[in-house]
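Missing here: one protein chain of the complex. Every other protein chain is in place.
Each chain gets a letter, A, B, C and D, in the order it is written, and its residues are counted from 1.
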Amino acid sequence: MHIEDQTLLEIDDLTVAFGDGAGSVRAVENVSLSVAAGEIYALVGESGCGKSTLAYSMLQIVPQPGRVIGGDIRFRGRGMVAMPKRDLNALRGAELAMVFQGAMNAFNPVVTIGAQVDHILQAHPEVFSDLKEGREHFDHLLELVQLSPKRIWKAFESQLSGGMKQRVAIAVALLLKPSVVILDEPTTALDVLNQRLVIDILKDLHRDLGVTIVFVTHDLAVVAEVATRVAVMYAGRLVETGTVEEIFKAERRHPYVEALINAIPSVLDAGLTVRPIGGAVPNLADLPAGCRFAPRCRSVEDLCRQTEPPLLGDGGGHLVACHVANREIVPMEVSKA
Amino acid sequence: MSLLDVQNVTHTYDTGNGRPVLHNVELSTQEGEIVALVGESGCGKTTLGRLIAGLHEPSGGSISFEGSDIAGLKGKRRTEWRRQVQMVHQDPYGSLNPGLTIGSTLAPGLLRHKLANRRTVQAEMITLLQQVGLDATPAFLQRYPHQLSGGQRQRASIARAISLQPKLIVADEVTSMLDVSMRVAILDLLLSFQRERGIGFVFISHDFGVVRYFAQGGRIAVMFYGHIVEEGPVEELIKTPSHPYTHMLLQAIPVPDPVLVRKRDAEGGGSERLVGEPATKGCVFSNRCPLVQDVCRKEAPPLEDIGTGHRTACFFHDEIPPLKHLAADGASPQAARS
Amino acid sequence: MVSYVLKRLAMSLLIIYIVISLSFFMIRMMPGNPMAALESQLRMQGGLSEVEIQQRINAIYSVTPDAPVWEQYLRYVWGAVRGDLGRPITNPGTTVVAVIAEALPWTIMVVAVSLIISFIIGIAVGAVMAAFQNSRFSQAMTFVVSFLSAVPSYLVAIALLYVLTSVYQVFPSGGAYGVDVTPGFNGQYLLSVLYHAILPIAASVITSFGGWALGMKGSAVSVLGAEYVRAAESRGLSDRRITQSYVGRNSMLPMVTQLALSVGFMFGGSVFIETYFQYPGIGFYMIQSVGQRDYSLMMGCFVLITVSVIITNLLVDLLYPLVDPRIANPAARARATDQAADPDQEVLPAGGSMA
Amino acid sequence: TAGTAGGGSPAGNSGGDAAGTAAAGDSSKFLTFFPCCSWGTTWSYNPYNVNQLGIQNDFISMRLAIVKSPSLTEFIPQLADKWAVENGKLNVHLRDDAKWQDGTPVTSKDLHDTAILNGLRGDGFWSDITGVDVVDEKTVAFTLKEGQPESLAKLDILNSIRPYPSSVYGKLVTDGLKQDVVKYFRTLQQSPEQAAKLPEFKRMGDAFKNLAQLKVDKLIGNGPFRLENITTKEAKLVKWTDFWDADKIKFAGIRYLNGATQTVYPQLFSGNVHLSNVYMPPPILNRWKTTPDSNTALPLGFGFTIVFNSNQKPLDSKAVRQALAYVIPRQQISEAAYGTDEAAGGTWKEVNTGISPTLEQIYLKPEQLEKLNKYPVDPAKATALLQGEGFTKKGDQWIKPDGKPFTLTFTANAETTDIVTSFNSAAKALTAFGIKSEVNATSGAQQDADQHNGDFQAGMAFVGGSNPIAMYNSLLGPGYNFTRLGNYAGKRGIGFGPKKNVPGLGEVDLASTIDRQARTVEPGDEMNKQVWNWAQLVNEEVPYIWYATKVYQFPFSTKEFTNWPPLGDNKSSELWDIISADMNGGLSLAMQQGYITPK
Partner (left out) sequence: MRFLSDLWRILRHDKGALIGGAIVLLYCLAAIFGPIFVEVGNEQDASQAYLAPSWEHPLGTDSLGQGVLSQIIVGTRPIMIVGVLSAVITVFIGVAIGLLTGYVGGAADTVIMRITDIFLTIPGLPLIIVLASVINTTNPVVLALILSITAWAGLARAIRSQAMSLRSREFVEAAKLQGVSLSNMIGRQLLPNVGPYVAIHFLLAITGAIYASVGLFLLGIAPISGNNWGIMINLAMAQGALYTTDSAFYLFSPMAAIVILQVAFVFFSRALDSVFNPRLRVQ
């Protein structure tokens, strides 16, 4: 992990909106975070709180009618929002790669996986000048994800099972040796064994290839298993970020994160302490005043219903956006380093 | 007399590739008992659940409810059985008819089984909705599924299942499509019916955490490609699995505690053979079993009792190593905090 | 695969058999019998006395009418099997098959050319509409194209006739080629053929490309929204590659499937168009023979139209794997389309569902 | 009886001056002629085929002679230049210079074989003769049946036989066949029932079948034009330079157009079509009138009639039919279809006799015509008649004695749009009177079948020709009325009869009487007498109503062709009268006489 602490990807006060005018919703609002080289960065949150949107914006592929309306994303210091398409295309796949949520629909159904791999190789001749070399690399990656190259090359997407597709998608993402791989819910919808397999693969890849991983999930157990750093989102906003230990073990934390952790029945014990979080994620088009989590929060106070809490740290990288949790600490705005 | 008796059931789908999805499955439950079915994706859990609920007829074997084979039920008795076995599906989006209001989803069953008449049906439905913790107003009955959240929908479909006062509910991955925040509430709701009304459950899940939470005091049956490979009381099976497959499943569960994870990872332990096809000869698991021996490849081990209602289909169940990280005390994140 | 082809073949033969039988019974169900029809035909021709008319009819129909129906039926079916659909009532000097053999190529030419042209134009327009989905241009095009596809082809034919053969006498008002050219492979003849085919082709293109355009637009829009297109983008593929191999190919597939189905519709529509442009194709003969009660020719045309459609469908089915490589086995496609018909994906042919 | 040389001088005289002026014209021009609907989608060069090519006519193949119109006794020679009746035989002599277009001479064998073959299909002249024989190279003798009126036989033979080359069809003529034909027709003249059972008849049928199915690849005519090429839309006729009068024909050929009626209009307006004979609805006619170089010739009396089904209640009642005659505004319904334009012939002529106005003038005296009921539009009379029959009027609707409303359906051939228009008009008038009426326009075949079967209330019929008795026969005779032969044998058709009290004849079997008269009554006093008898019957009983005359015109353009046959005061002339009765024959005649020359 020689490149540790070098910031690769920096999200700066990003706001992404879907639609415009009255019906528009801000799926991501004023989010700032930075991913350092060598990290495994987890984005966590309930369904619909903007995780995928944030992930898409990292590659500038937010689906219509979504668009970035504020802030920027910087990769190795280069702003991507205003980047020309040509430069973006050079980055995509080669430097930043993405595995889509579900991975079920990530492949062209009428072209073999092999041909799609070739397309990628041809689009980035700077990575592998020789097609054969690239193909061999892919074979190697397939072995890493425990798949047999022979079968995959000629297969159509429809001939693969869900777990296999997920792994092929991971291999494809790694094809051009990108420095960052973004995975959107790579373990969701997989059963325990496939999930474990993917977790192990991610860890192995991280260890062996030194690739930086950003992954989106709503499963805290997976976070605990894989991540080094975590950002928790709620209704389009960041509510807490920190190292995985800080998230799981620190005293000061966001009631939402706490509630999330408490809501999981664990196999580790009979789990009589689990408690559901009441209510549901608010509709982004109809947000409550003040803290967005206030309606569901156990430790809610009047202040929470009036002002949105800022994201504050106590000096380290552990930032929390909660009036109650932050009461004790010296307010210190997060540095934009 | 047990409530449900699955005897030697084999099933092959007409539309499938001809391979049986279930092989000689034996399972029985008592009234008010919870039996959990676990296993990897595609192992036949849902299929077994659907057979139990009578949505398909098994291609072989028989399923008896309260002592009588459901295939032979006729007339009134069939209606009665139909009422007593219900199912709650996995997908809260798919299990409610998008074109019908909640009211018209709930009413036909009540009317059909004469649990209400035209006059009382509305009041009856409101009571039901109250029982599942929904906003029980007449206006709510007029809502369409798309106007409800996932959790509300799942509650509505639970309301539909309990509306017929069943004795057995097949709950197929009822929480897997729900947000984490809502899962426990739904499980608690179902549990309350088990406790208060003595409704028995066939609870399908691949999440041991959920199973352990829900099926306390009940039993777990572990399935592998259509075979029940191990069956036993919840705590015992989780703490001391007697089949390498169960062991593998438990071992694979991600642990929501980074400290524990580090500790476990440091101890090593590979993830080989997590996935793969079943063996066609001998023990079905022999292809992927870390403990496999020659005999396993030749001969299929029978599902044998190894003490107090705990059965396993492994020749070498004694040799299964203990699950270290699960056994560790105070390992839960909740515990870690305190 | 082989068994699938055999099955399809058997089905096709069954349908042809049914159509032939239908045709046999229809001919006998027609008001009056063929002899009466001939009698009327002769009387309308004029200049013949009643006795003359009876003489001719007796002479021409001296053989079968008294045979039992089943015998006639067997004879008819057996004849049809050997490619003999009898003789036109109005023209016993030739055979139905010979008449059709002369007419069919014209129809096939017009149908094929207009299908291809309208397909190409429609796909192009649809693709452009999808590419500029929310633009004014696309909205205007959607309107124009929906409008055109809703207009019955025969009305367009009448309008074209009005403008181009009456107000401005630019095109001939009928026929397949001029009388001044000698049929054969010579430039003059080919030009004449082209000149005569332009209006019928134009009429069917004008009314049918809109359907393709709308279908293509729908298909392309849904493909554009598909995850794998964004996935391809995320991999840094060039726009050209994405357009060609990802969007183009996938949105074309349902169109190609539709192409086969529309053949039947085009043959149907050609009946109107050929009649209005007096284009001597099979549809023209069919309507003419309806008017003249030439039942055997009419049903012969019907049988042949059906057979053409069946053969096209069969060919498309067998060739489909070339287009969609996932389908090595057409049976799989049949099953897939059987089970997962997505109504949103359906392209409705112009004029609704009468295909 | 002495032989009469035919209509005297062909060519020469009448066409003389015309030929002179034509010299300046461009003789490479083609005349475009659009007579409409001459051949169907399929055609055959074989004249014995049902669907013979409609242009196998006097442009390409000549008849023996053409009858002058409306005369029944004067002929203009064509292929035959001399004929005479001697010893009960009609000897026909063919022109010496007549040749087939393949270069061989037209001989008596061609005519003889054609006569035999025509017998197979029952051509009418066989009811006049008992045999046909070759006399010499150019002469054929037709043996007349005993008691056969000469003039009618001449009409049947000269005006209708168009010889075909024996080289093509003659191989089907054998001695046996000839004997069969002769025997069959001898028997037929005595007893039709017996004739139909003869083995000869069966053999003739077989022979005809072969003949009809004979595939003929090439048209060999003997007329002034050769068929060069043909499509469904057009035939190209090229002047045949070996024709005997070829030098009188001043243009290179004829573009003979075929196809839907309406397509001719724009071509007429633009002058692309030089001559046509199609029905022109009033607005078209108006436009034609204002077109430069436009001319119109008007034909003789042809007409359309509304036929009632006298076999169906309540139309079986004479009073009801008369009532309808008082209500149907004949002039109005005629003008709806043909307009009012005087230039177009003042289309409507009142007819109360059931035959054309021209024939009325020839065969009936003015005082006779005066005596007939004119059926002016007169609702009061109609009301009285209906009330007399027990009809009542309830509100706007007449109610039949049986309590049901009196409604009327007109059956028409949808292709004859002028009739549909007229009938629509009639239906509206009837509806206004209180008899709810509508028009059912079906295919021609359906309409024909319905009228033969008697499945109609009011139908349509086209009436024409120059023989008044034949005209009556075509409606009241067994063809349409109590049919005896063929498919409709035993059907009642228009159901007028079967027996009626005919003025001057007494109670007779109507259909057979008029049919017999059509074959036996010669022009002259006898014919005048009979016509008067029938006229009174039709006028009184109203089995049909004549409502339209001059239903089509001959528009022709002088833009490119001049020297058309002259038009008289009433836009007609002897030649135009022939043309209107026999279009192709008349035109061919005009061309042979040097008319129609390019400008």
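General remarks:
One rule holds in what follows: contacts are C-beta pairs under 8 Å (C-beta built on N, C-alpha and C of every residue); 3 or more make two chains touch, one makes a residue touch a chain.
Note that the structure is a prediction, hence the values are computed from the model and not measured.
With respect to the full assembly, the chain omitted from this view is in touch with B, C, D.
Of the candidate positions B:73, B:136 or B:164, contact with the hidden chain is made by B:164. Per the touch definition above, the residue from B:45, B:83 or B:288 contacting the chain not shown is B:83. Shown as candidates are C:126, C:200, C:236 or C:264; the residue that touches the absent chain is C:264. The chain that is not drawn here is touched, among residues C:14, C:170 or C:319, by C:14.
Residues 11-12, 14-15, 18-19, 26, 29-31, 143, 146-147, 149-152, 154-155, 158-159, 161-162, 166, 264-265, 267-269, 271-272, 275, 283, 286-287, 290-291, 298-299, 301-302, 305-306, 309-310, 313, 338-341, 343-344, 346, 348, 351-355 of chain C touch the missing chain (whole complex, contact as defined above). Residues 261-262, 265-266, 269, 280-284, 286-287, 332, 335-337, 339-340, 409, 414-415, 417, 420-421, 424-425, 428-429, 431-432, 438-443, 446 of chain D touch the missing chain (whole complex, contact as defined above). Within the complete assembly, residues 50, 53-55, 79, 82-83, 85-87, 89-91, 94-100, 104-105, 108-109, 112-113, 144, 146, 157, 160-161, 164 of chain B touch the chain that is not shown.
One rule holds for everything that comes next: only the chains that are shown with their structure count from here on.
The minimum number of touch steps linking chain B to chain D comes to 3.
Here the CA centre of chain A is 31 Å from the CA centre of chain B. Across the complex, chain D meets chain C through its residues 40-44, 46, 49-51, 120-124, 127, 201-202, 204-209, 212-216, 229-236, 255, 259-260, 263, 265-267, 270, 272, 415, 443-446, 448-449, 452, 477-479, 483, 485-488.
The touching residues of chain A, counted against chain B in their complex, run 46-47, 146, 162-163, 190-197, 199-200, 203, 218-225, 244-245, 248-249, 259-271, 273-278, 280-281. Across the complex, chain C meets chain A through its residues 225-228, 230-239, 241, 245-246, 249-250, 253, 324-326.
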